[in-house]
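For this depiction, one protein chain was excluded, whereas all remaining protein chains were kept in their positions.
Right after this comes subunit A.
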């Protein structure tokens, strides 16, 4: 007799049968039926239709049946609020039951039913339960206050529950105290300014007493609460530390880590001369090491925290290097973390062991791990000077293995070693050069080129080597191109006679044939320097470089101090302050370590604080752009904006500004600033600072009334990926206005509201010109059609492919992301007809390499039909010629950002294949214009 029988379904009408069983007179049958319902619930089946029948089973003296019904209620009450009211009477009655278990159960369950009407009835029973004679009921009621506060904060304050909760901190029962602390901490988090947890020496004393006696989970709540207290002096700090230390021996690792947090924080107040300080340091190491013998998941979190702790106080674990040695069957996430800490702990005393280990790791199987191990060897060389020579020879040994990724990684770190110890290890360059051909990763190529350039005078064939890279200059990544440019200039300055040709070649490649502004600018600077003052050029380019700093990946000290306050939390796992990633940054207060009381110590902690850790390091842990986009959406899309868009845009701007400049570069400015299209049509095609705006006068445009071709709607966001919201859509352009026609379908079982939409920055600055207006909530299975006007005044960022658009849609359930491609012809403006003379001049003016040729196959139309069809999509025929029986159409079109595209379309009678030649100053659009031709002509 197992519960799996509850999963067996009959052929027809499972719900129907259950209904009958639930209404059975037999108690046993009823109970079995409820169990079946619960079983369906556990696998995510929707059994909400049985709500009234299940609730009818609630009034029973069978505790198991009652519990099961309560379970059901908690799951579905929210979707059936008016039905849930039927349960209220039973709850109220149960709260008076003589059995404390039932009283507690009732108050606990009521708190979980997030229905307004029910909460009103909850207040009186809750008040009684908070003062119940039985501590079990009191502790349950304490948690219930937090639940109620989550549903209706005002109600909790009005009813005075917060004061009652504060009183419970002095309760005689430690479990009640722990739960009251937990509840108050939770409430306080949503009211950062309130003084709910007003900690003073008396209340601290009560907490410390309860700490010894409550359950392990209660201990965590109390310790976390203690960590927020700032002792008035070092003596109080020490006495709290003394009472917290025994928690380090707890079997529950979360208790241990919370205790470590309190100690690490309060230690800051203790003088290092104190004997007690030393004792405490010694006591911290064993529990941290013990965490590493736990399950791998626990190890991972522990390691992330230890990483912070060794940065703050390296002395804690300096003798424990060996526990971080990697076992070959550790999960990869544990291996990588251990490696990081090994480097942090590496010192002259243990470097031999560390190196031996790292060399061992470099021959393992896992590529990521091997790479990191090789890198670690390089970091050792830079950190511990005495070891540099051994590190270099170890790296050379590894290069001999010829394992491709090992070689590349080794070359990257050797470059750093050269930077740190110039003129010491250049003898290895020959070995490095042997591996030139195997380098296929940009970073390794760039490193190798740097080495060749830097030591050009010692490498006989430096010019040949660099020239070999130059052949595929345009296929290299920017990193390599920049490095190559600099290296060749260095070479030229060192051996000017033989390399003049080479330097000219690279300068012209960089300045004339590249569209990368960084590369171009650097090229021009060198060019100018070399041509005006070669001596100055020498001084600049061959200047002595500053030595690289010891450790480049330390966390910035102020951030580190803040993170120490968050030991044990998600912040400590991600090494970012909670404000950086907790959703909406709600009520996050920056925590800081308490100031030291003793005076003489401001200059201590020498190991930390190198001069300026690069801010880029933090990017490592920043979640993907999608996450940031999500944050942005949460901040500036509140309820749907119903007022005039212009008025709200200012507010939204403000919200975005809060995010700071760093994010702007990733996501771009808000897209809602553009006024709605209908109101100010002249603004529509406004180009970005091209100074040609006077050309864009829509009213005089020759736009046709029919509008351009509209593709059928395609599904952009399948319901599966968006919790039941399906979005399909297409783009249209009509009378000069672009819009995104959307069809939203609710395929979930829940009503959807609060829709909002936002675009990521894109190539043509497309942005919604008005908020997404869905007037009524979208009920299940309902579909709504919306036309969203778009403007092209959003901010611009080149996307790949050019016409891709990333969209975020938010509703009450979640935020979803999708990306779609828009057809380029929606950007063809209605005044894109060029004057014949201008056309001719422009065609000649655009260099021939900008010309792109395409074949349009299987098009049955003749020249007239082609011309008129294209015109309806704003591709205008400027002239037409007949050459040797072929029809030549000369056409022009203009994009919303002012880019002109000129076309020559060759049509041979009887041949359904047309030849399209496109000329444009921005040749990357040609491909997409060709696609637009295809689409327009073939549909």
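Structure notes:
The criterion applied here is as follows: a residue touches a chain if its C-beta (ideal position, glycine included) is under 8 Å from a C-beta of that chain, and two chains touch if they have at least 3 such contacts; residues count from 1.
By definition in this document, contacts and distances are computed from a predicted model.
The unshown chain of the complex is recorded in UniProt as "MHD domain-containing protein", chosen from "Nuclear prelamin A recognition factor-like protein", "MHD domain-containing protein", "SMS2 cholinephosphotransferase" or "dihydrolipoyl dehydrogenase". Of the candidate positions A:812, A:853, A:882 or A:913, contact with the unshown chain belongs to A:812. From the set A:126, A:146 or A:237, the residue in touch with the chain omitted from the display is A:146, counting the whole complex.
When you scan A:15, A:123 or A:254 for touch with the missing chain, the hit is A:254.
If you put the hidden chain back, the residue from A:27, A:798 or A:857 that touches it is A:27.
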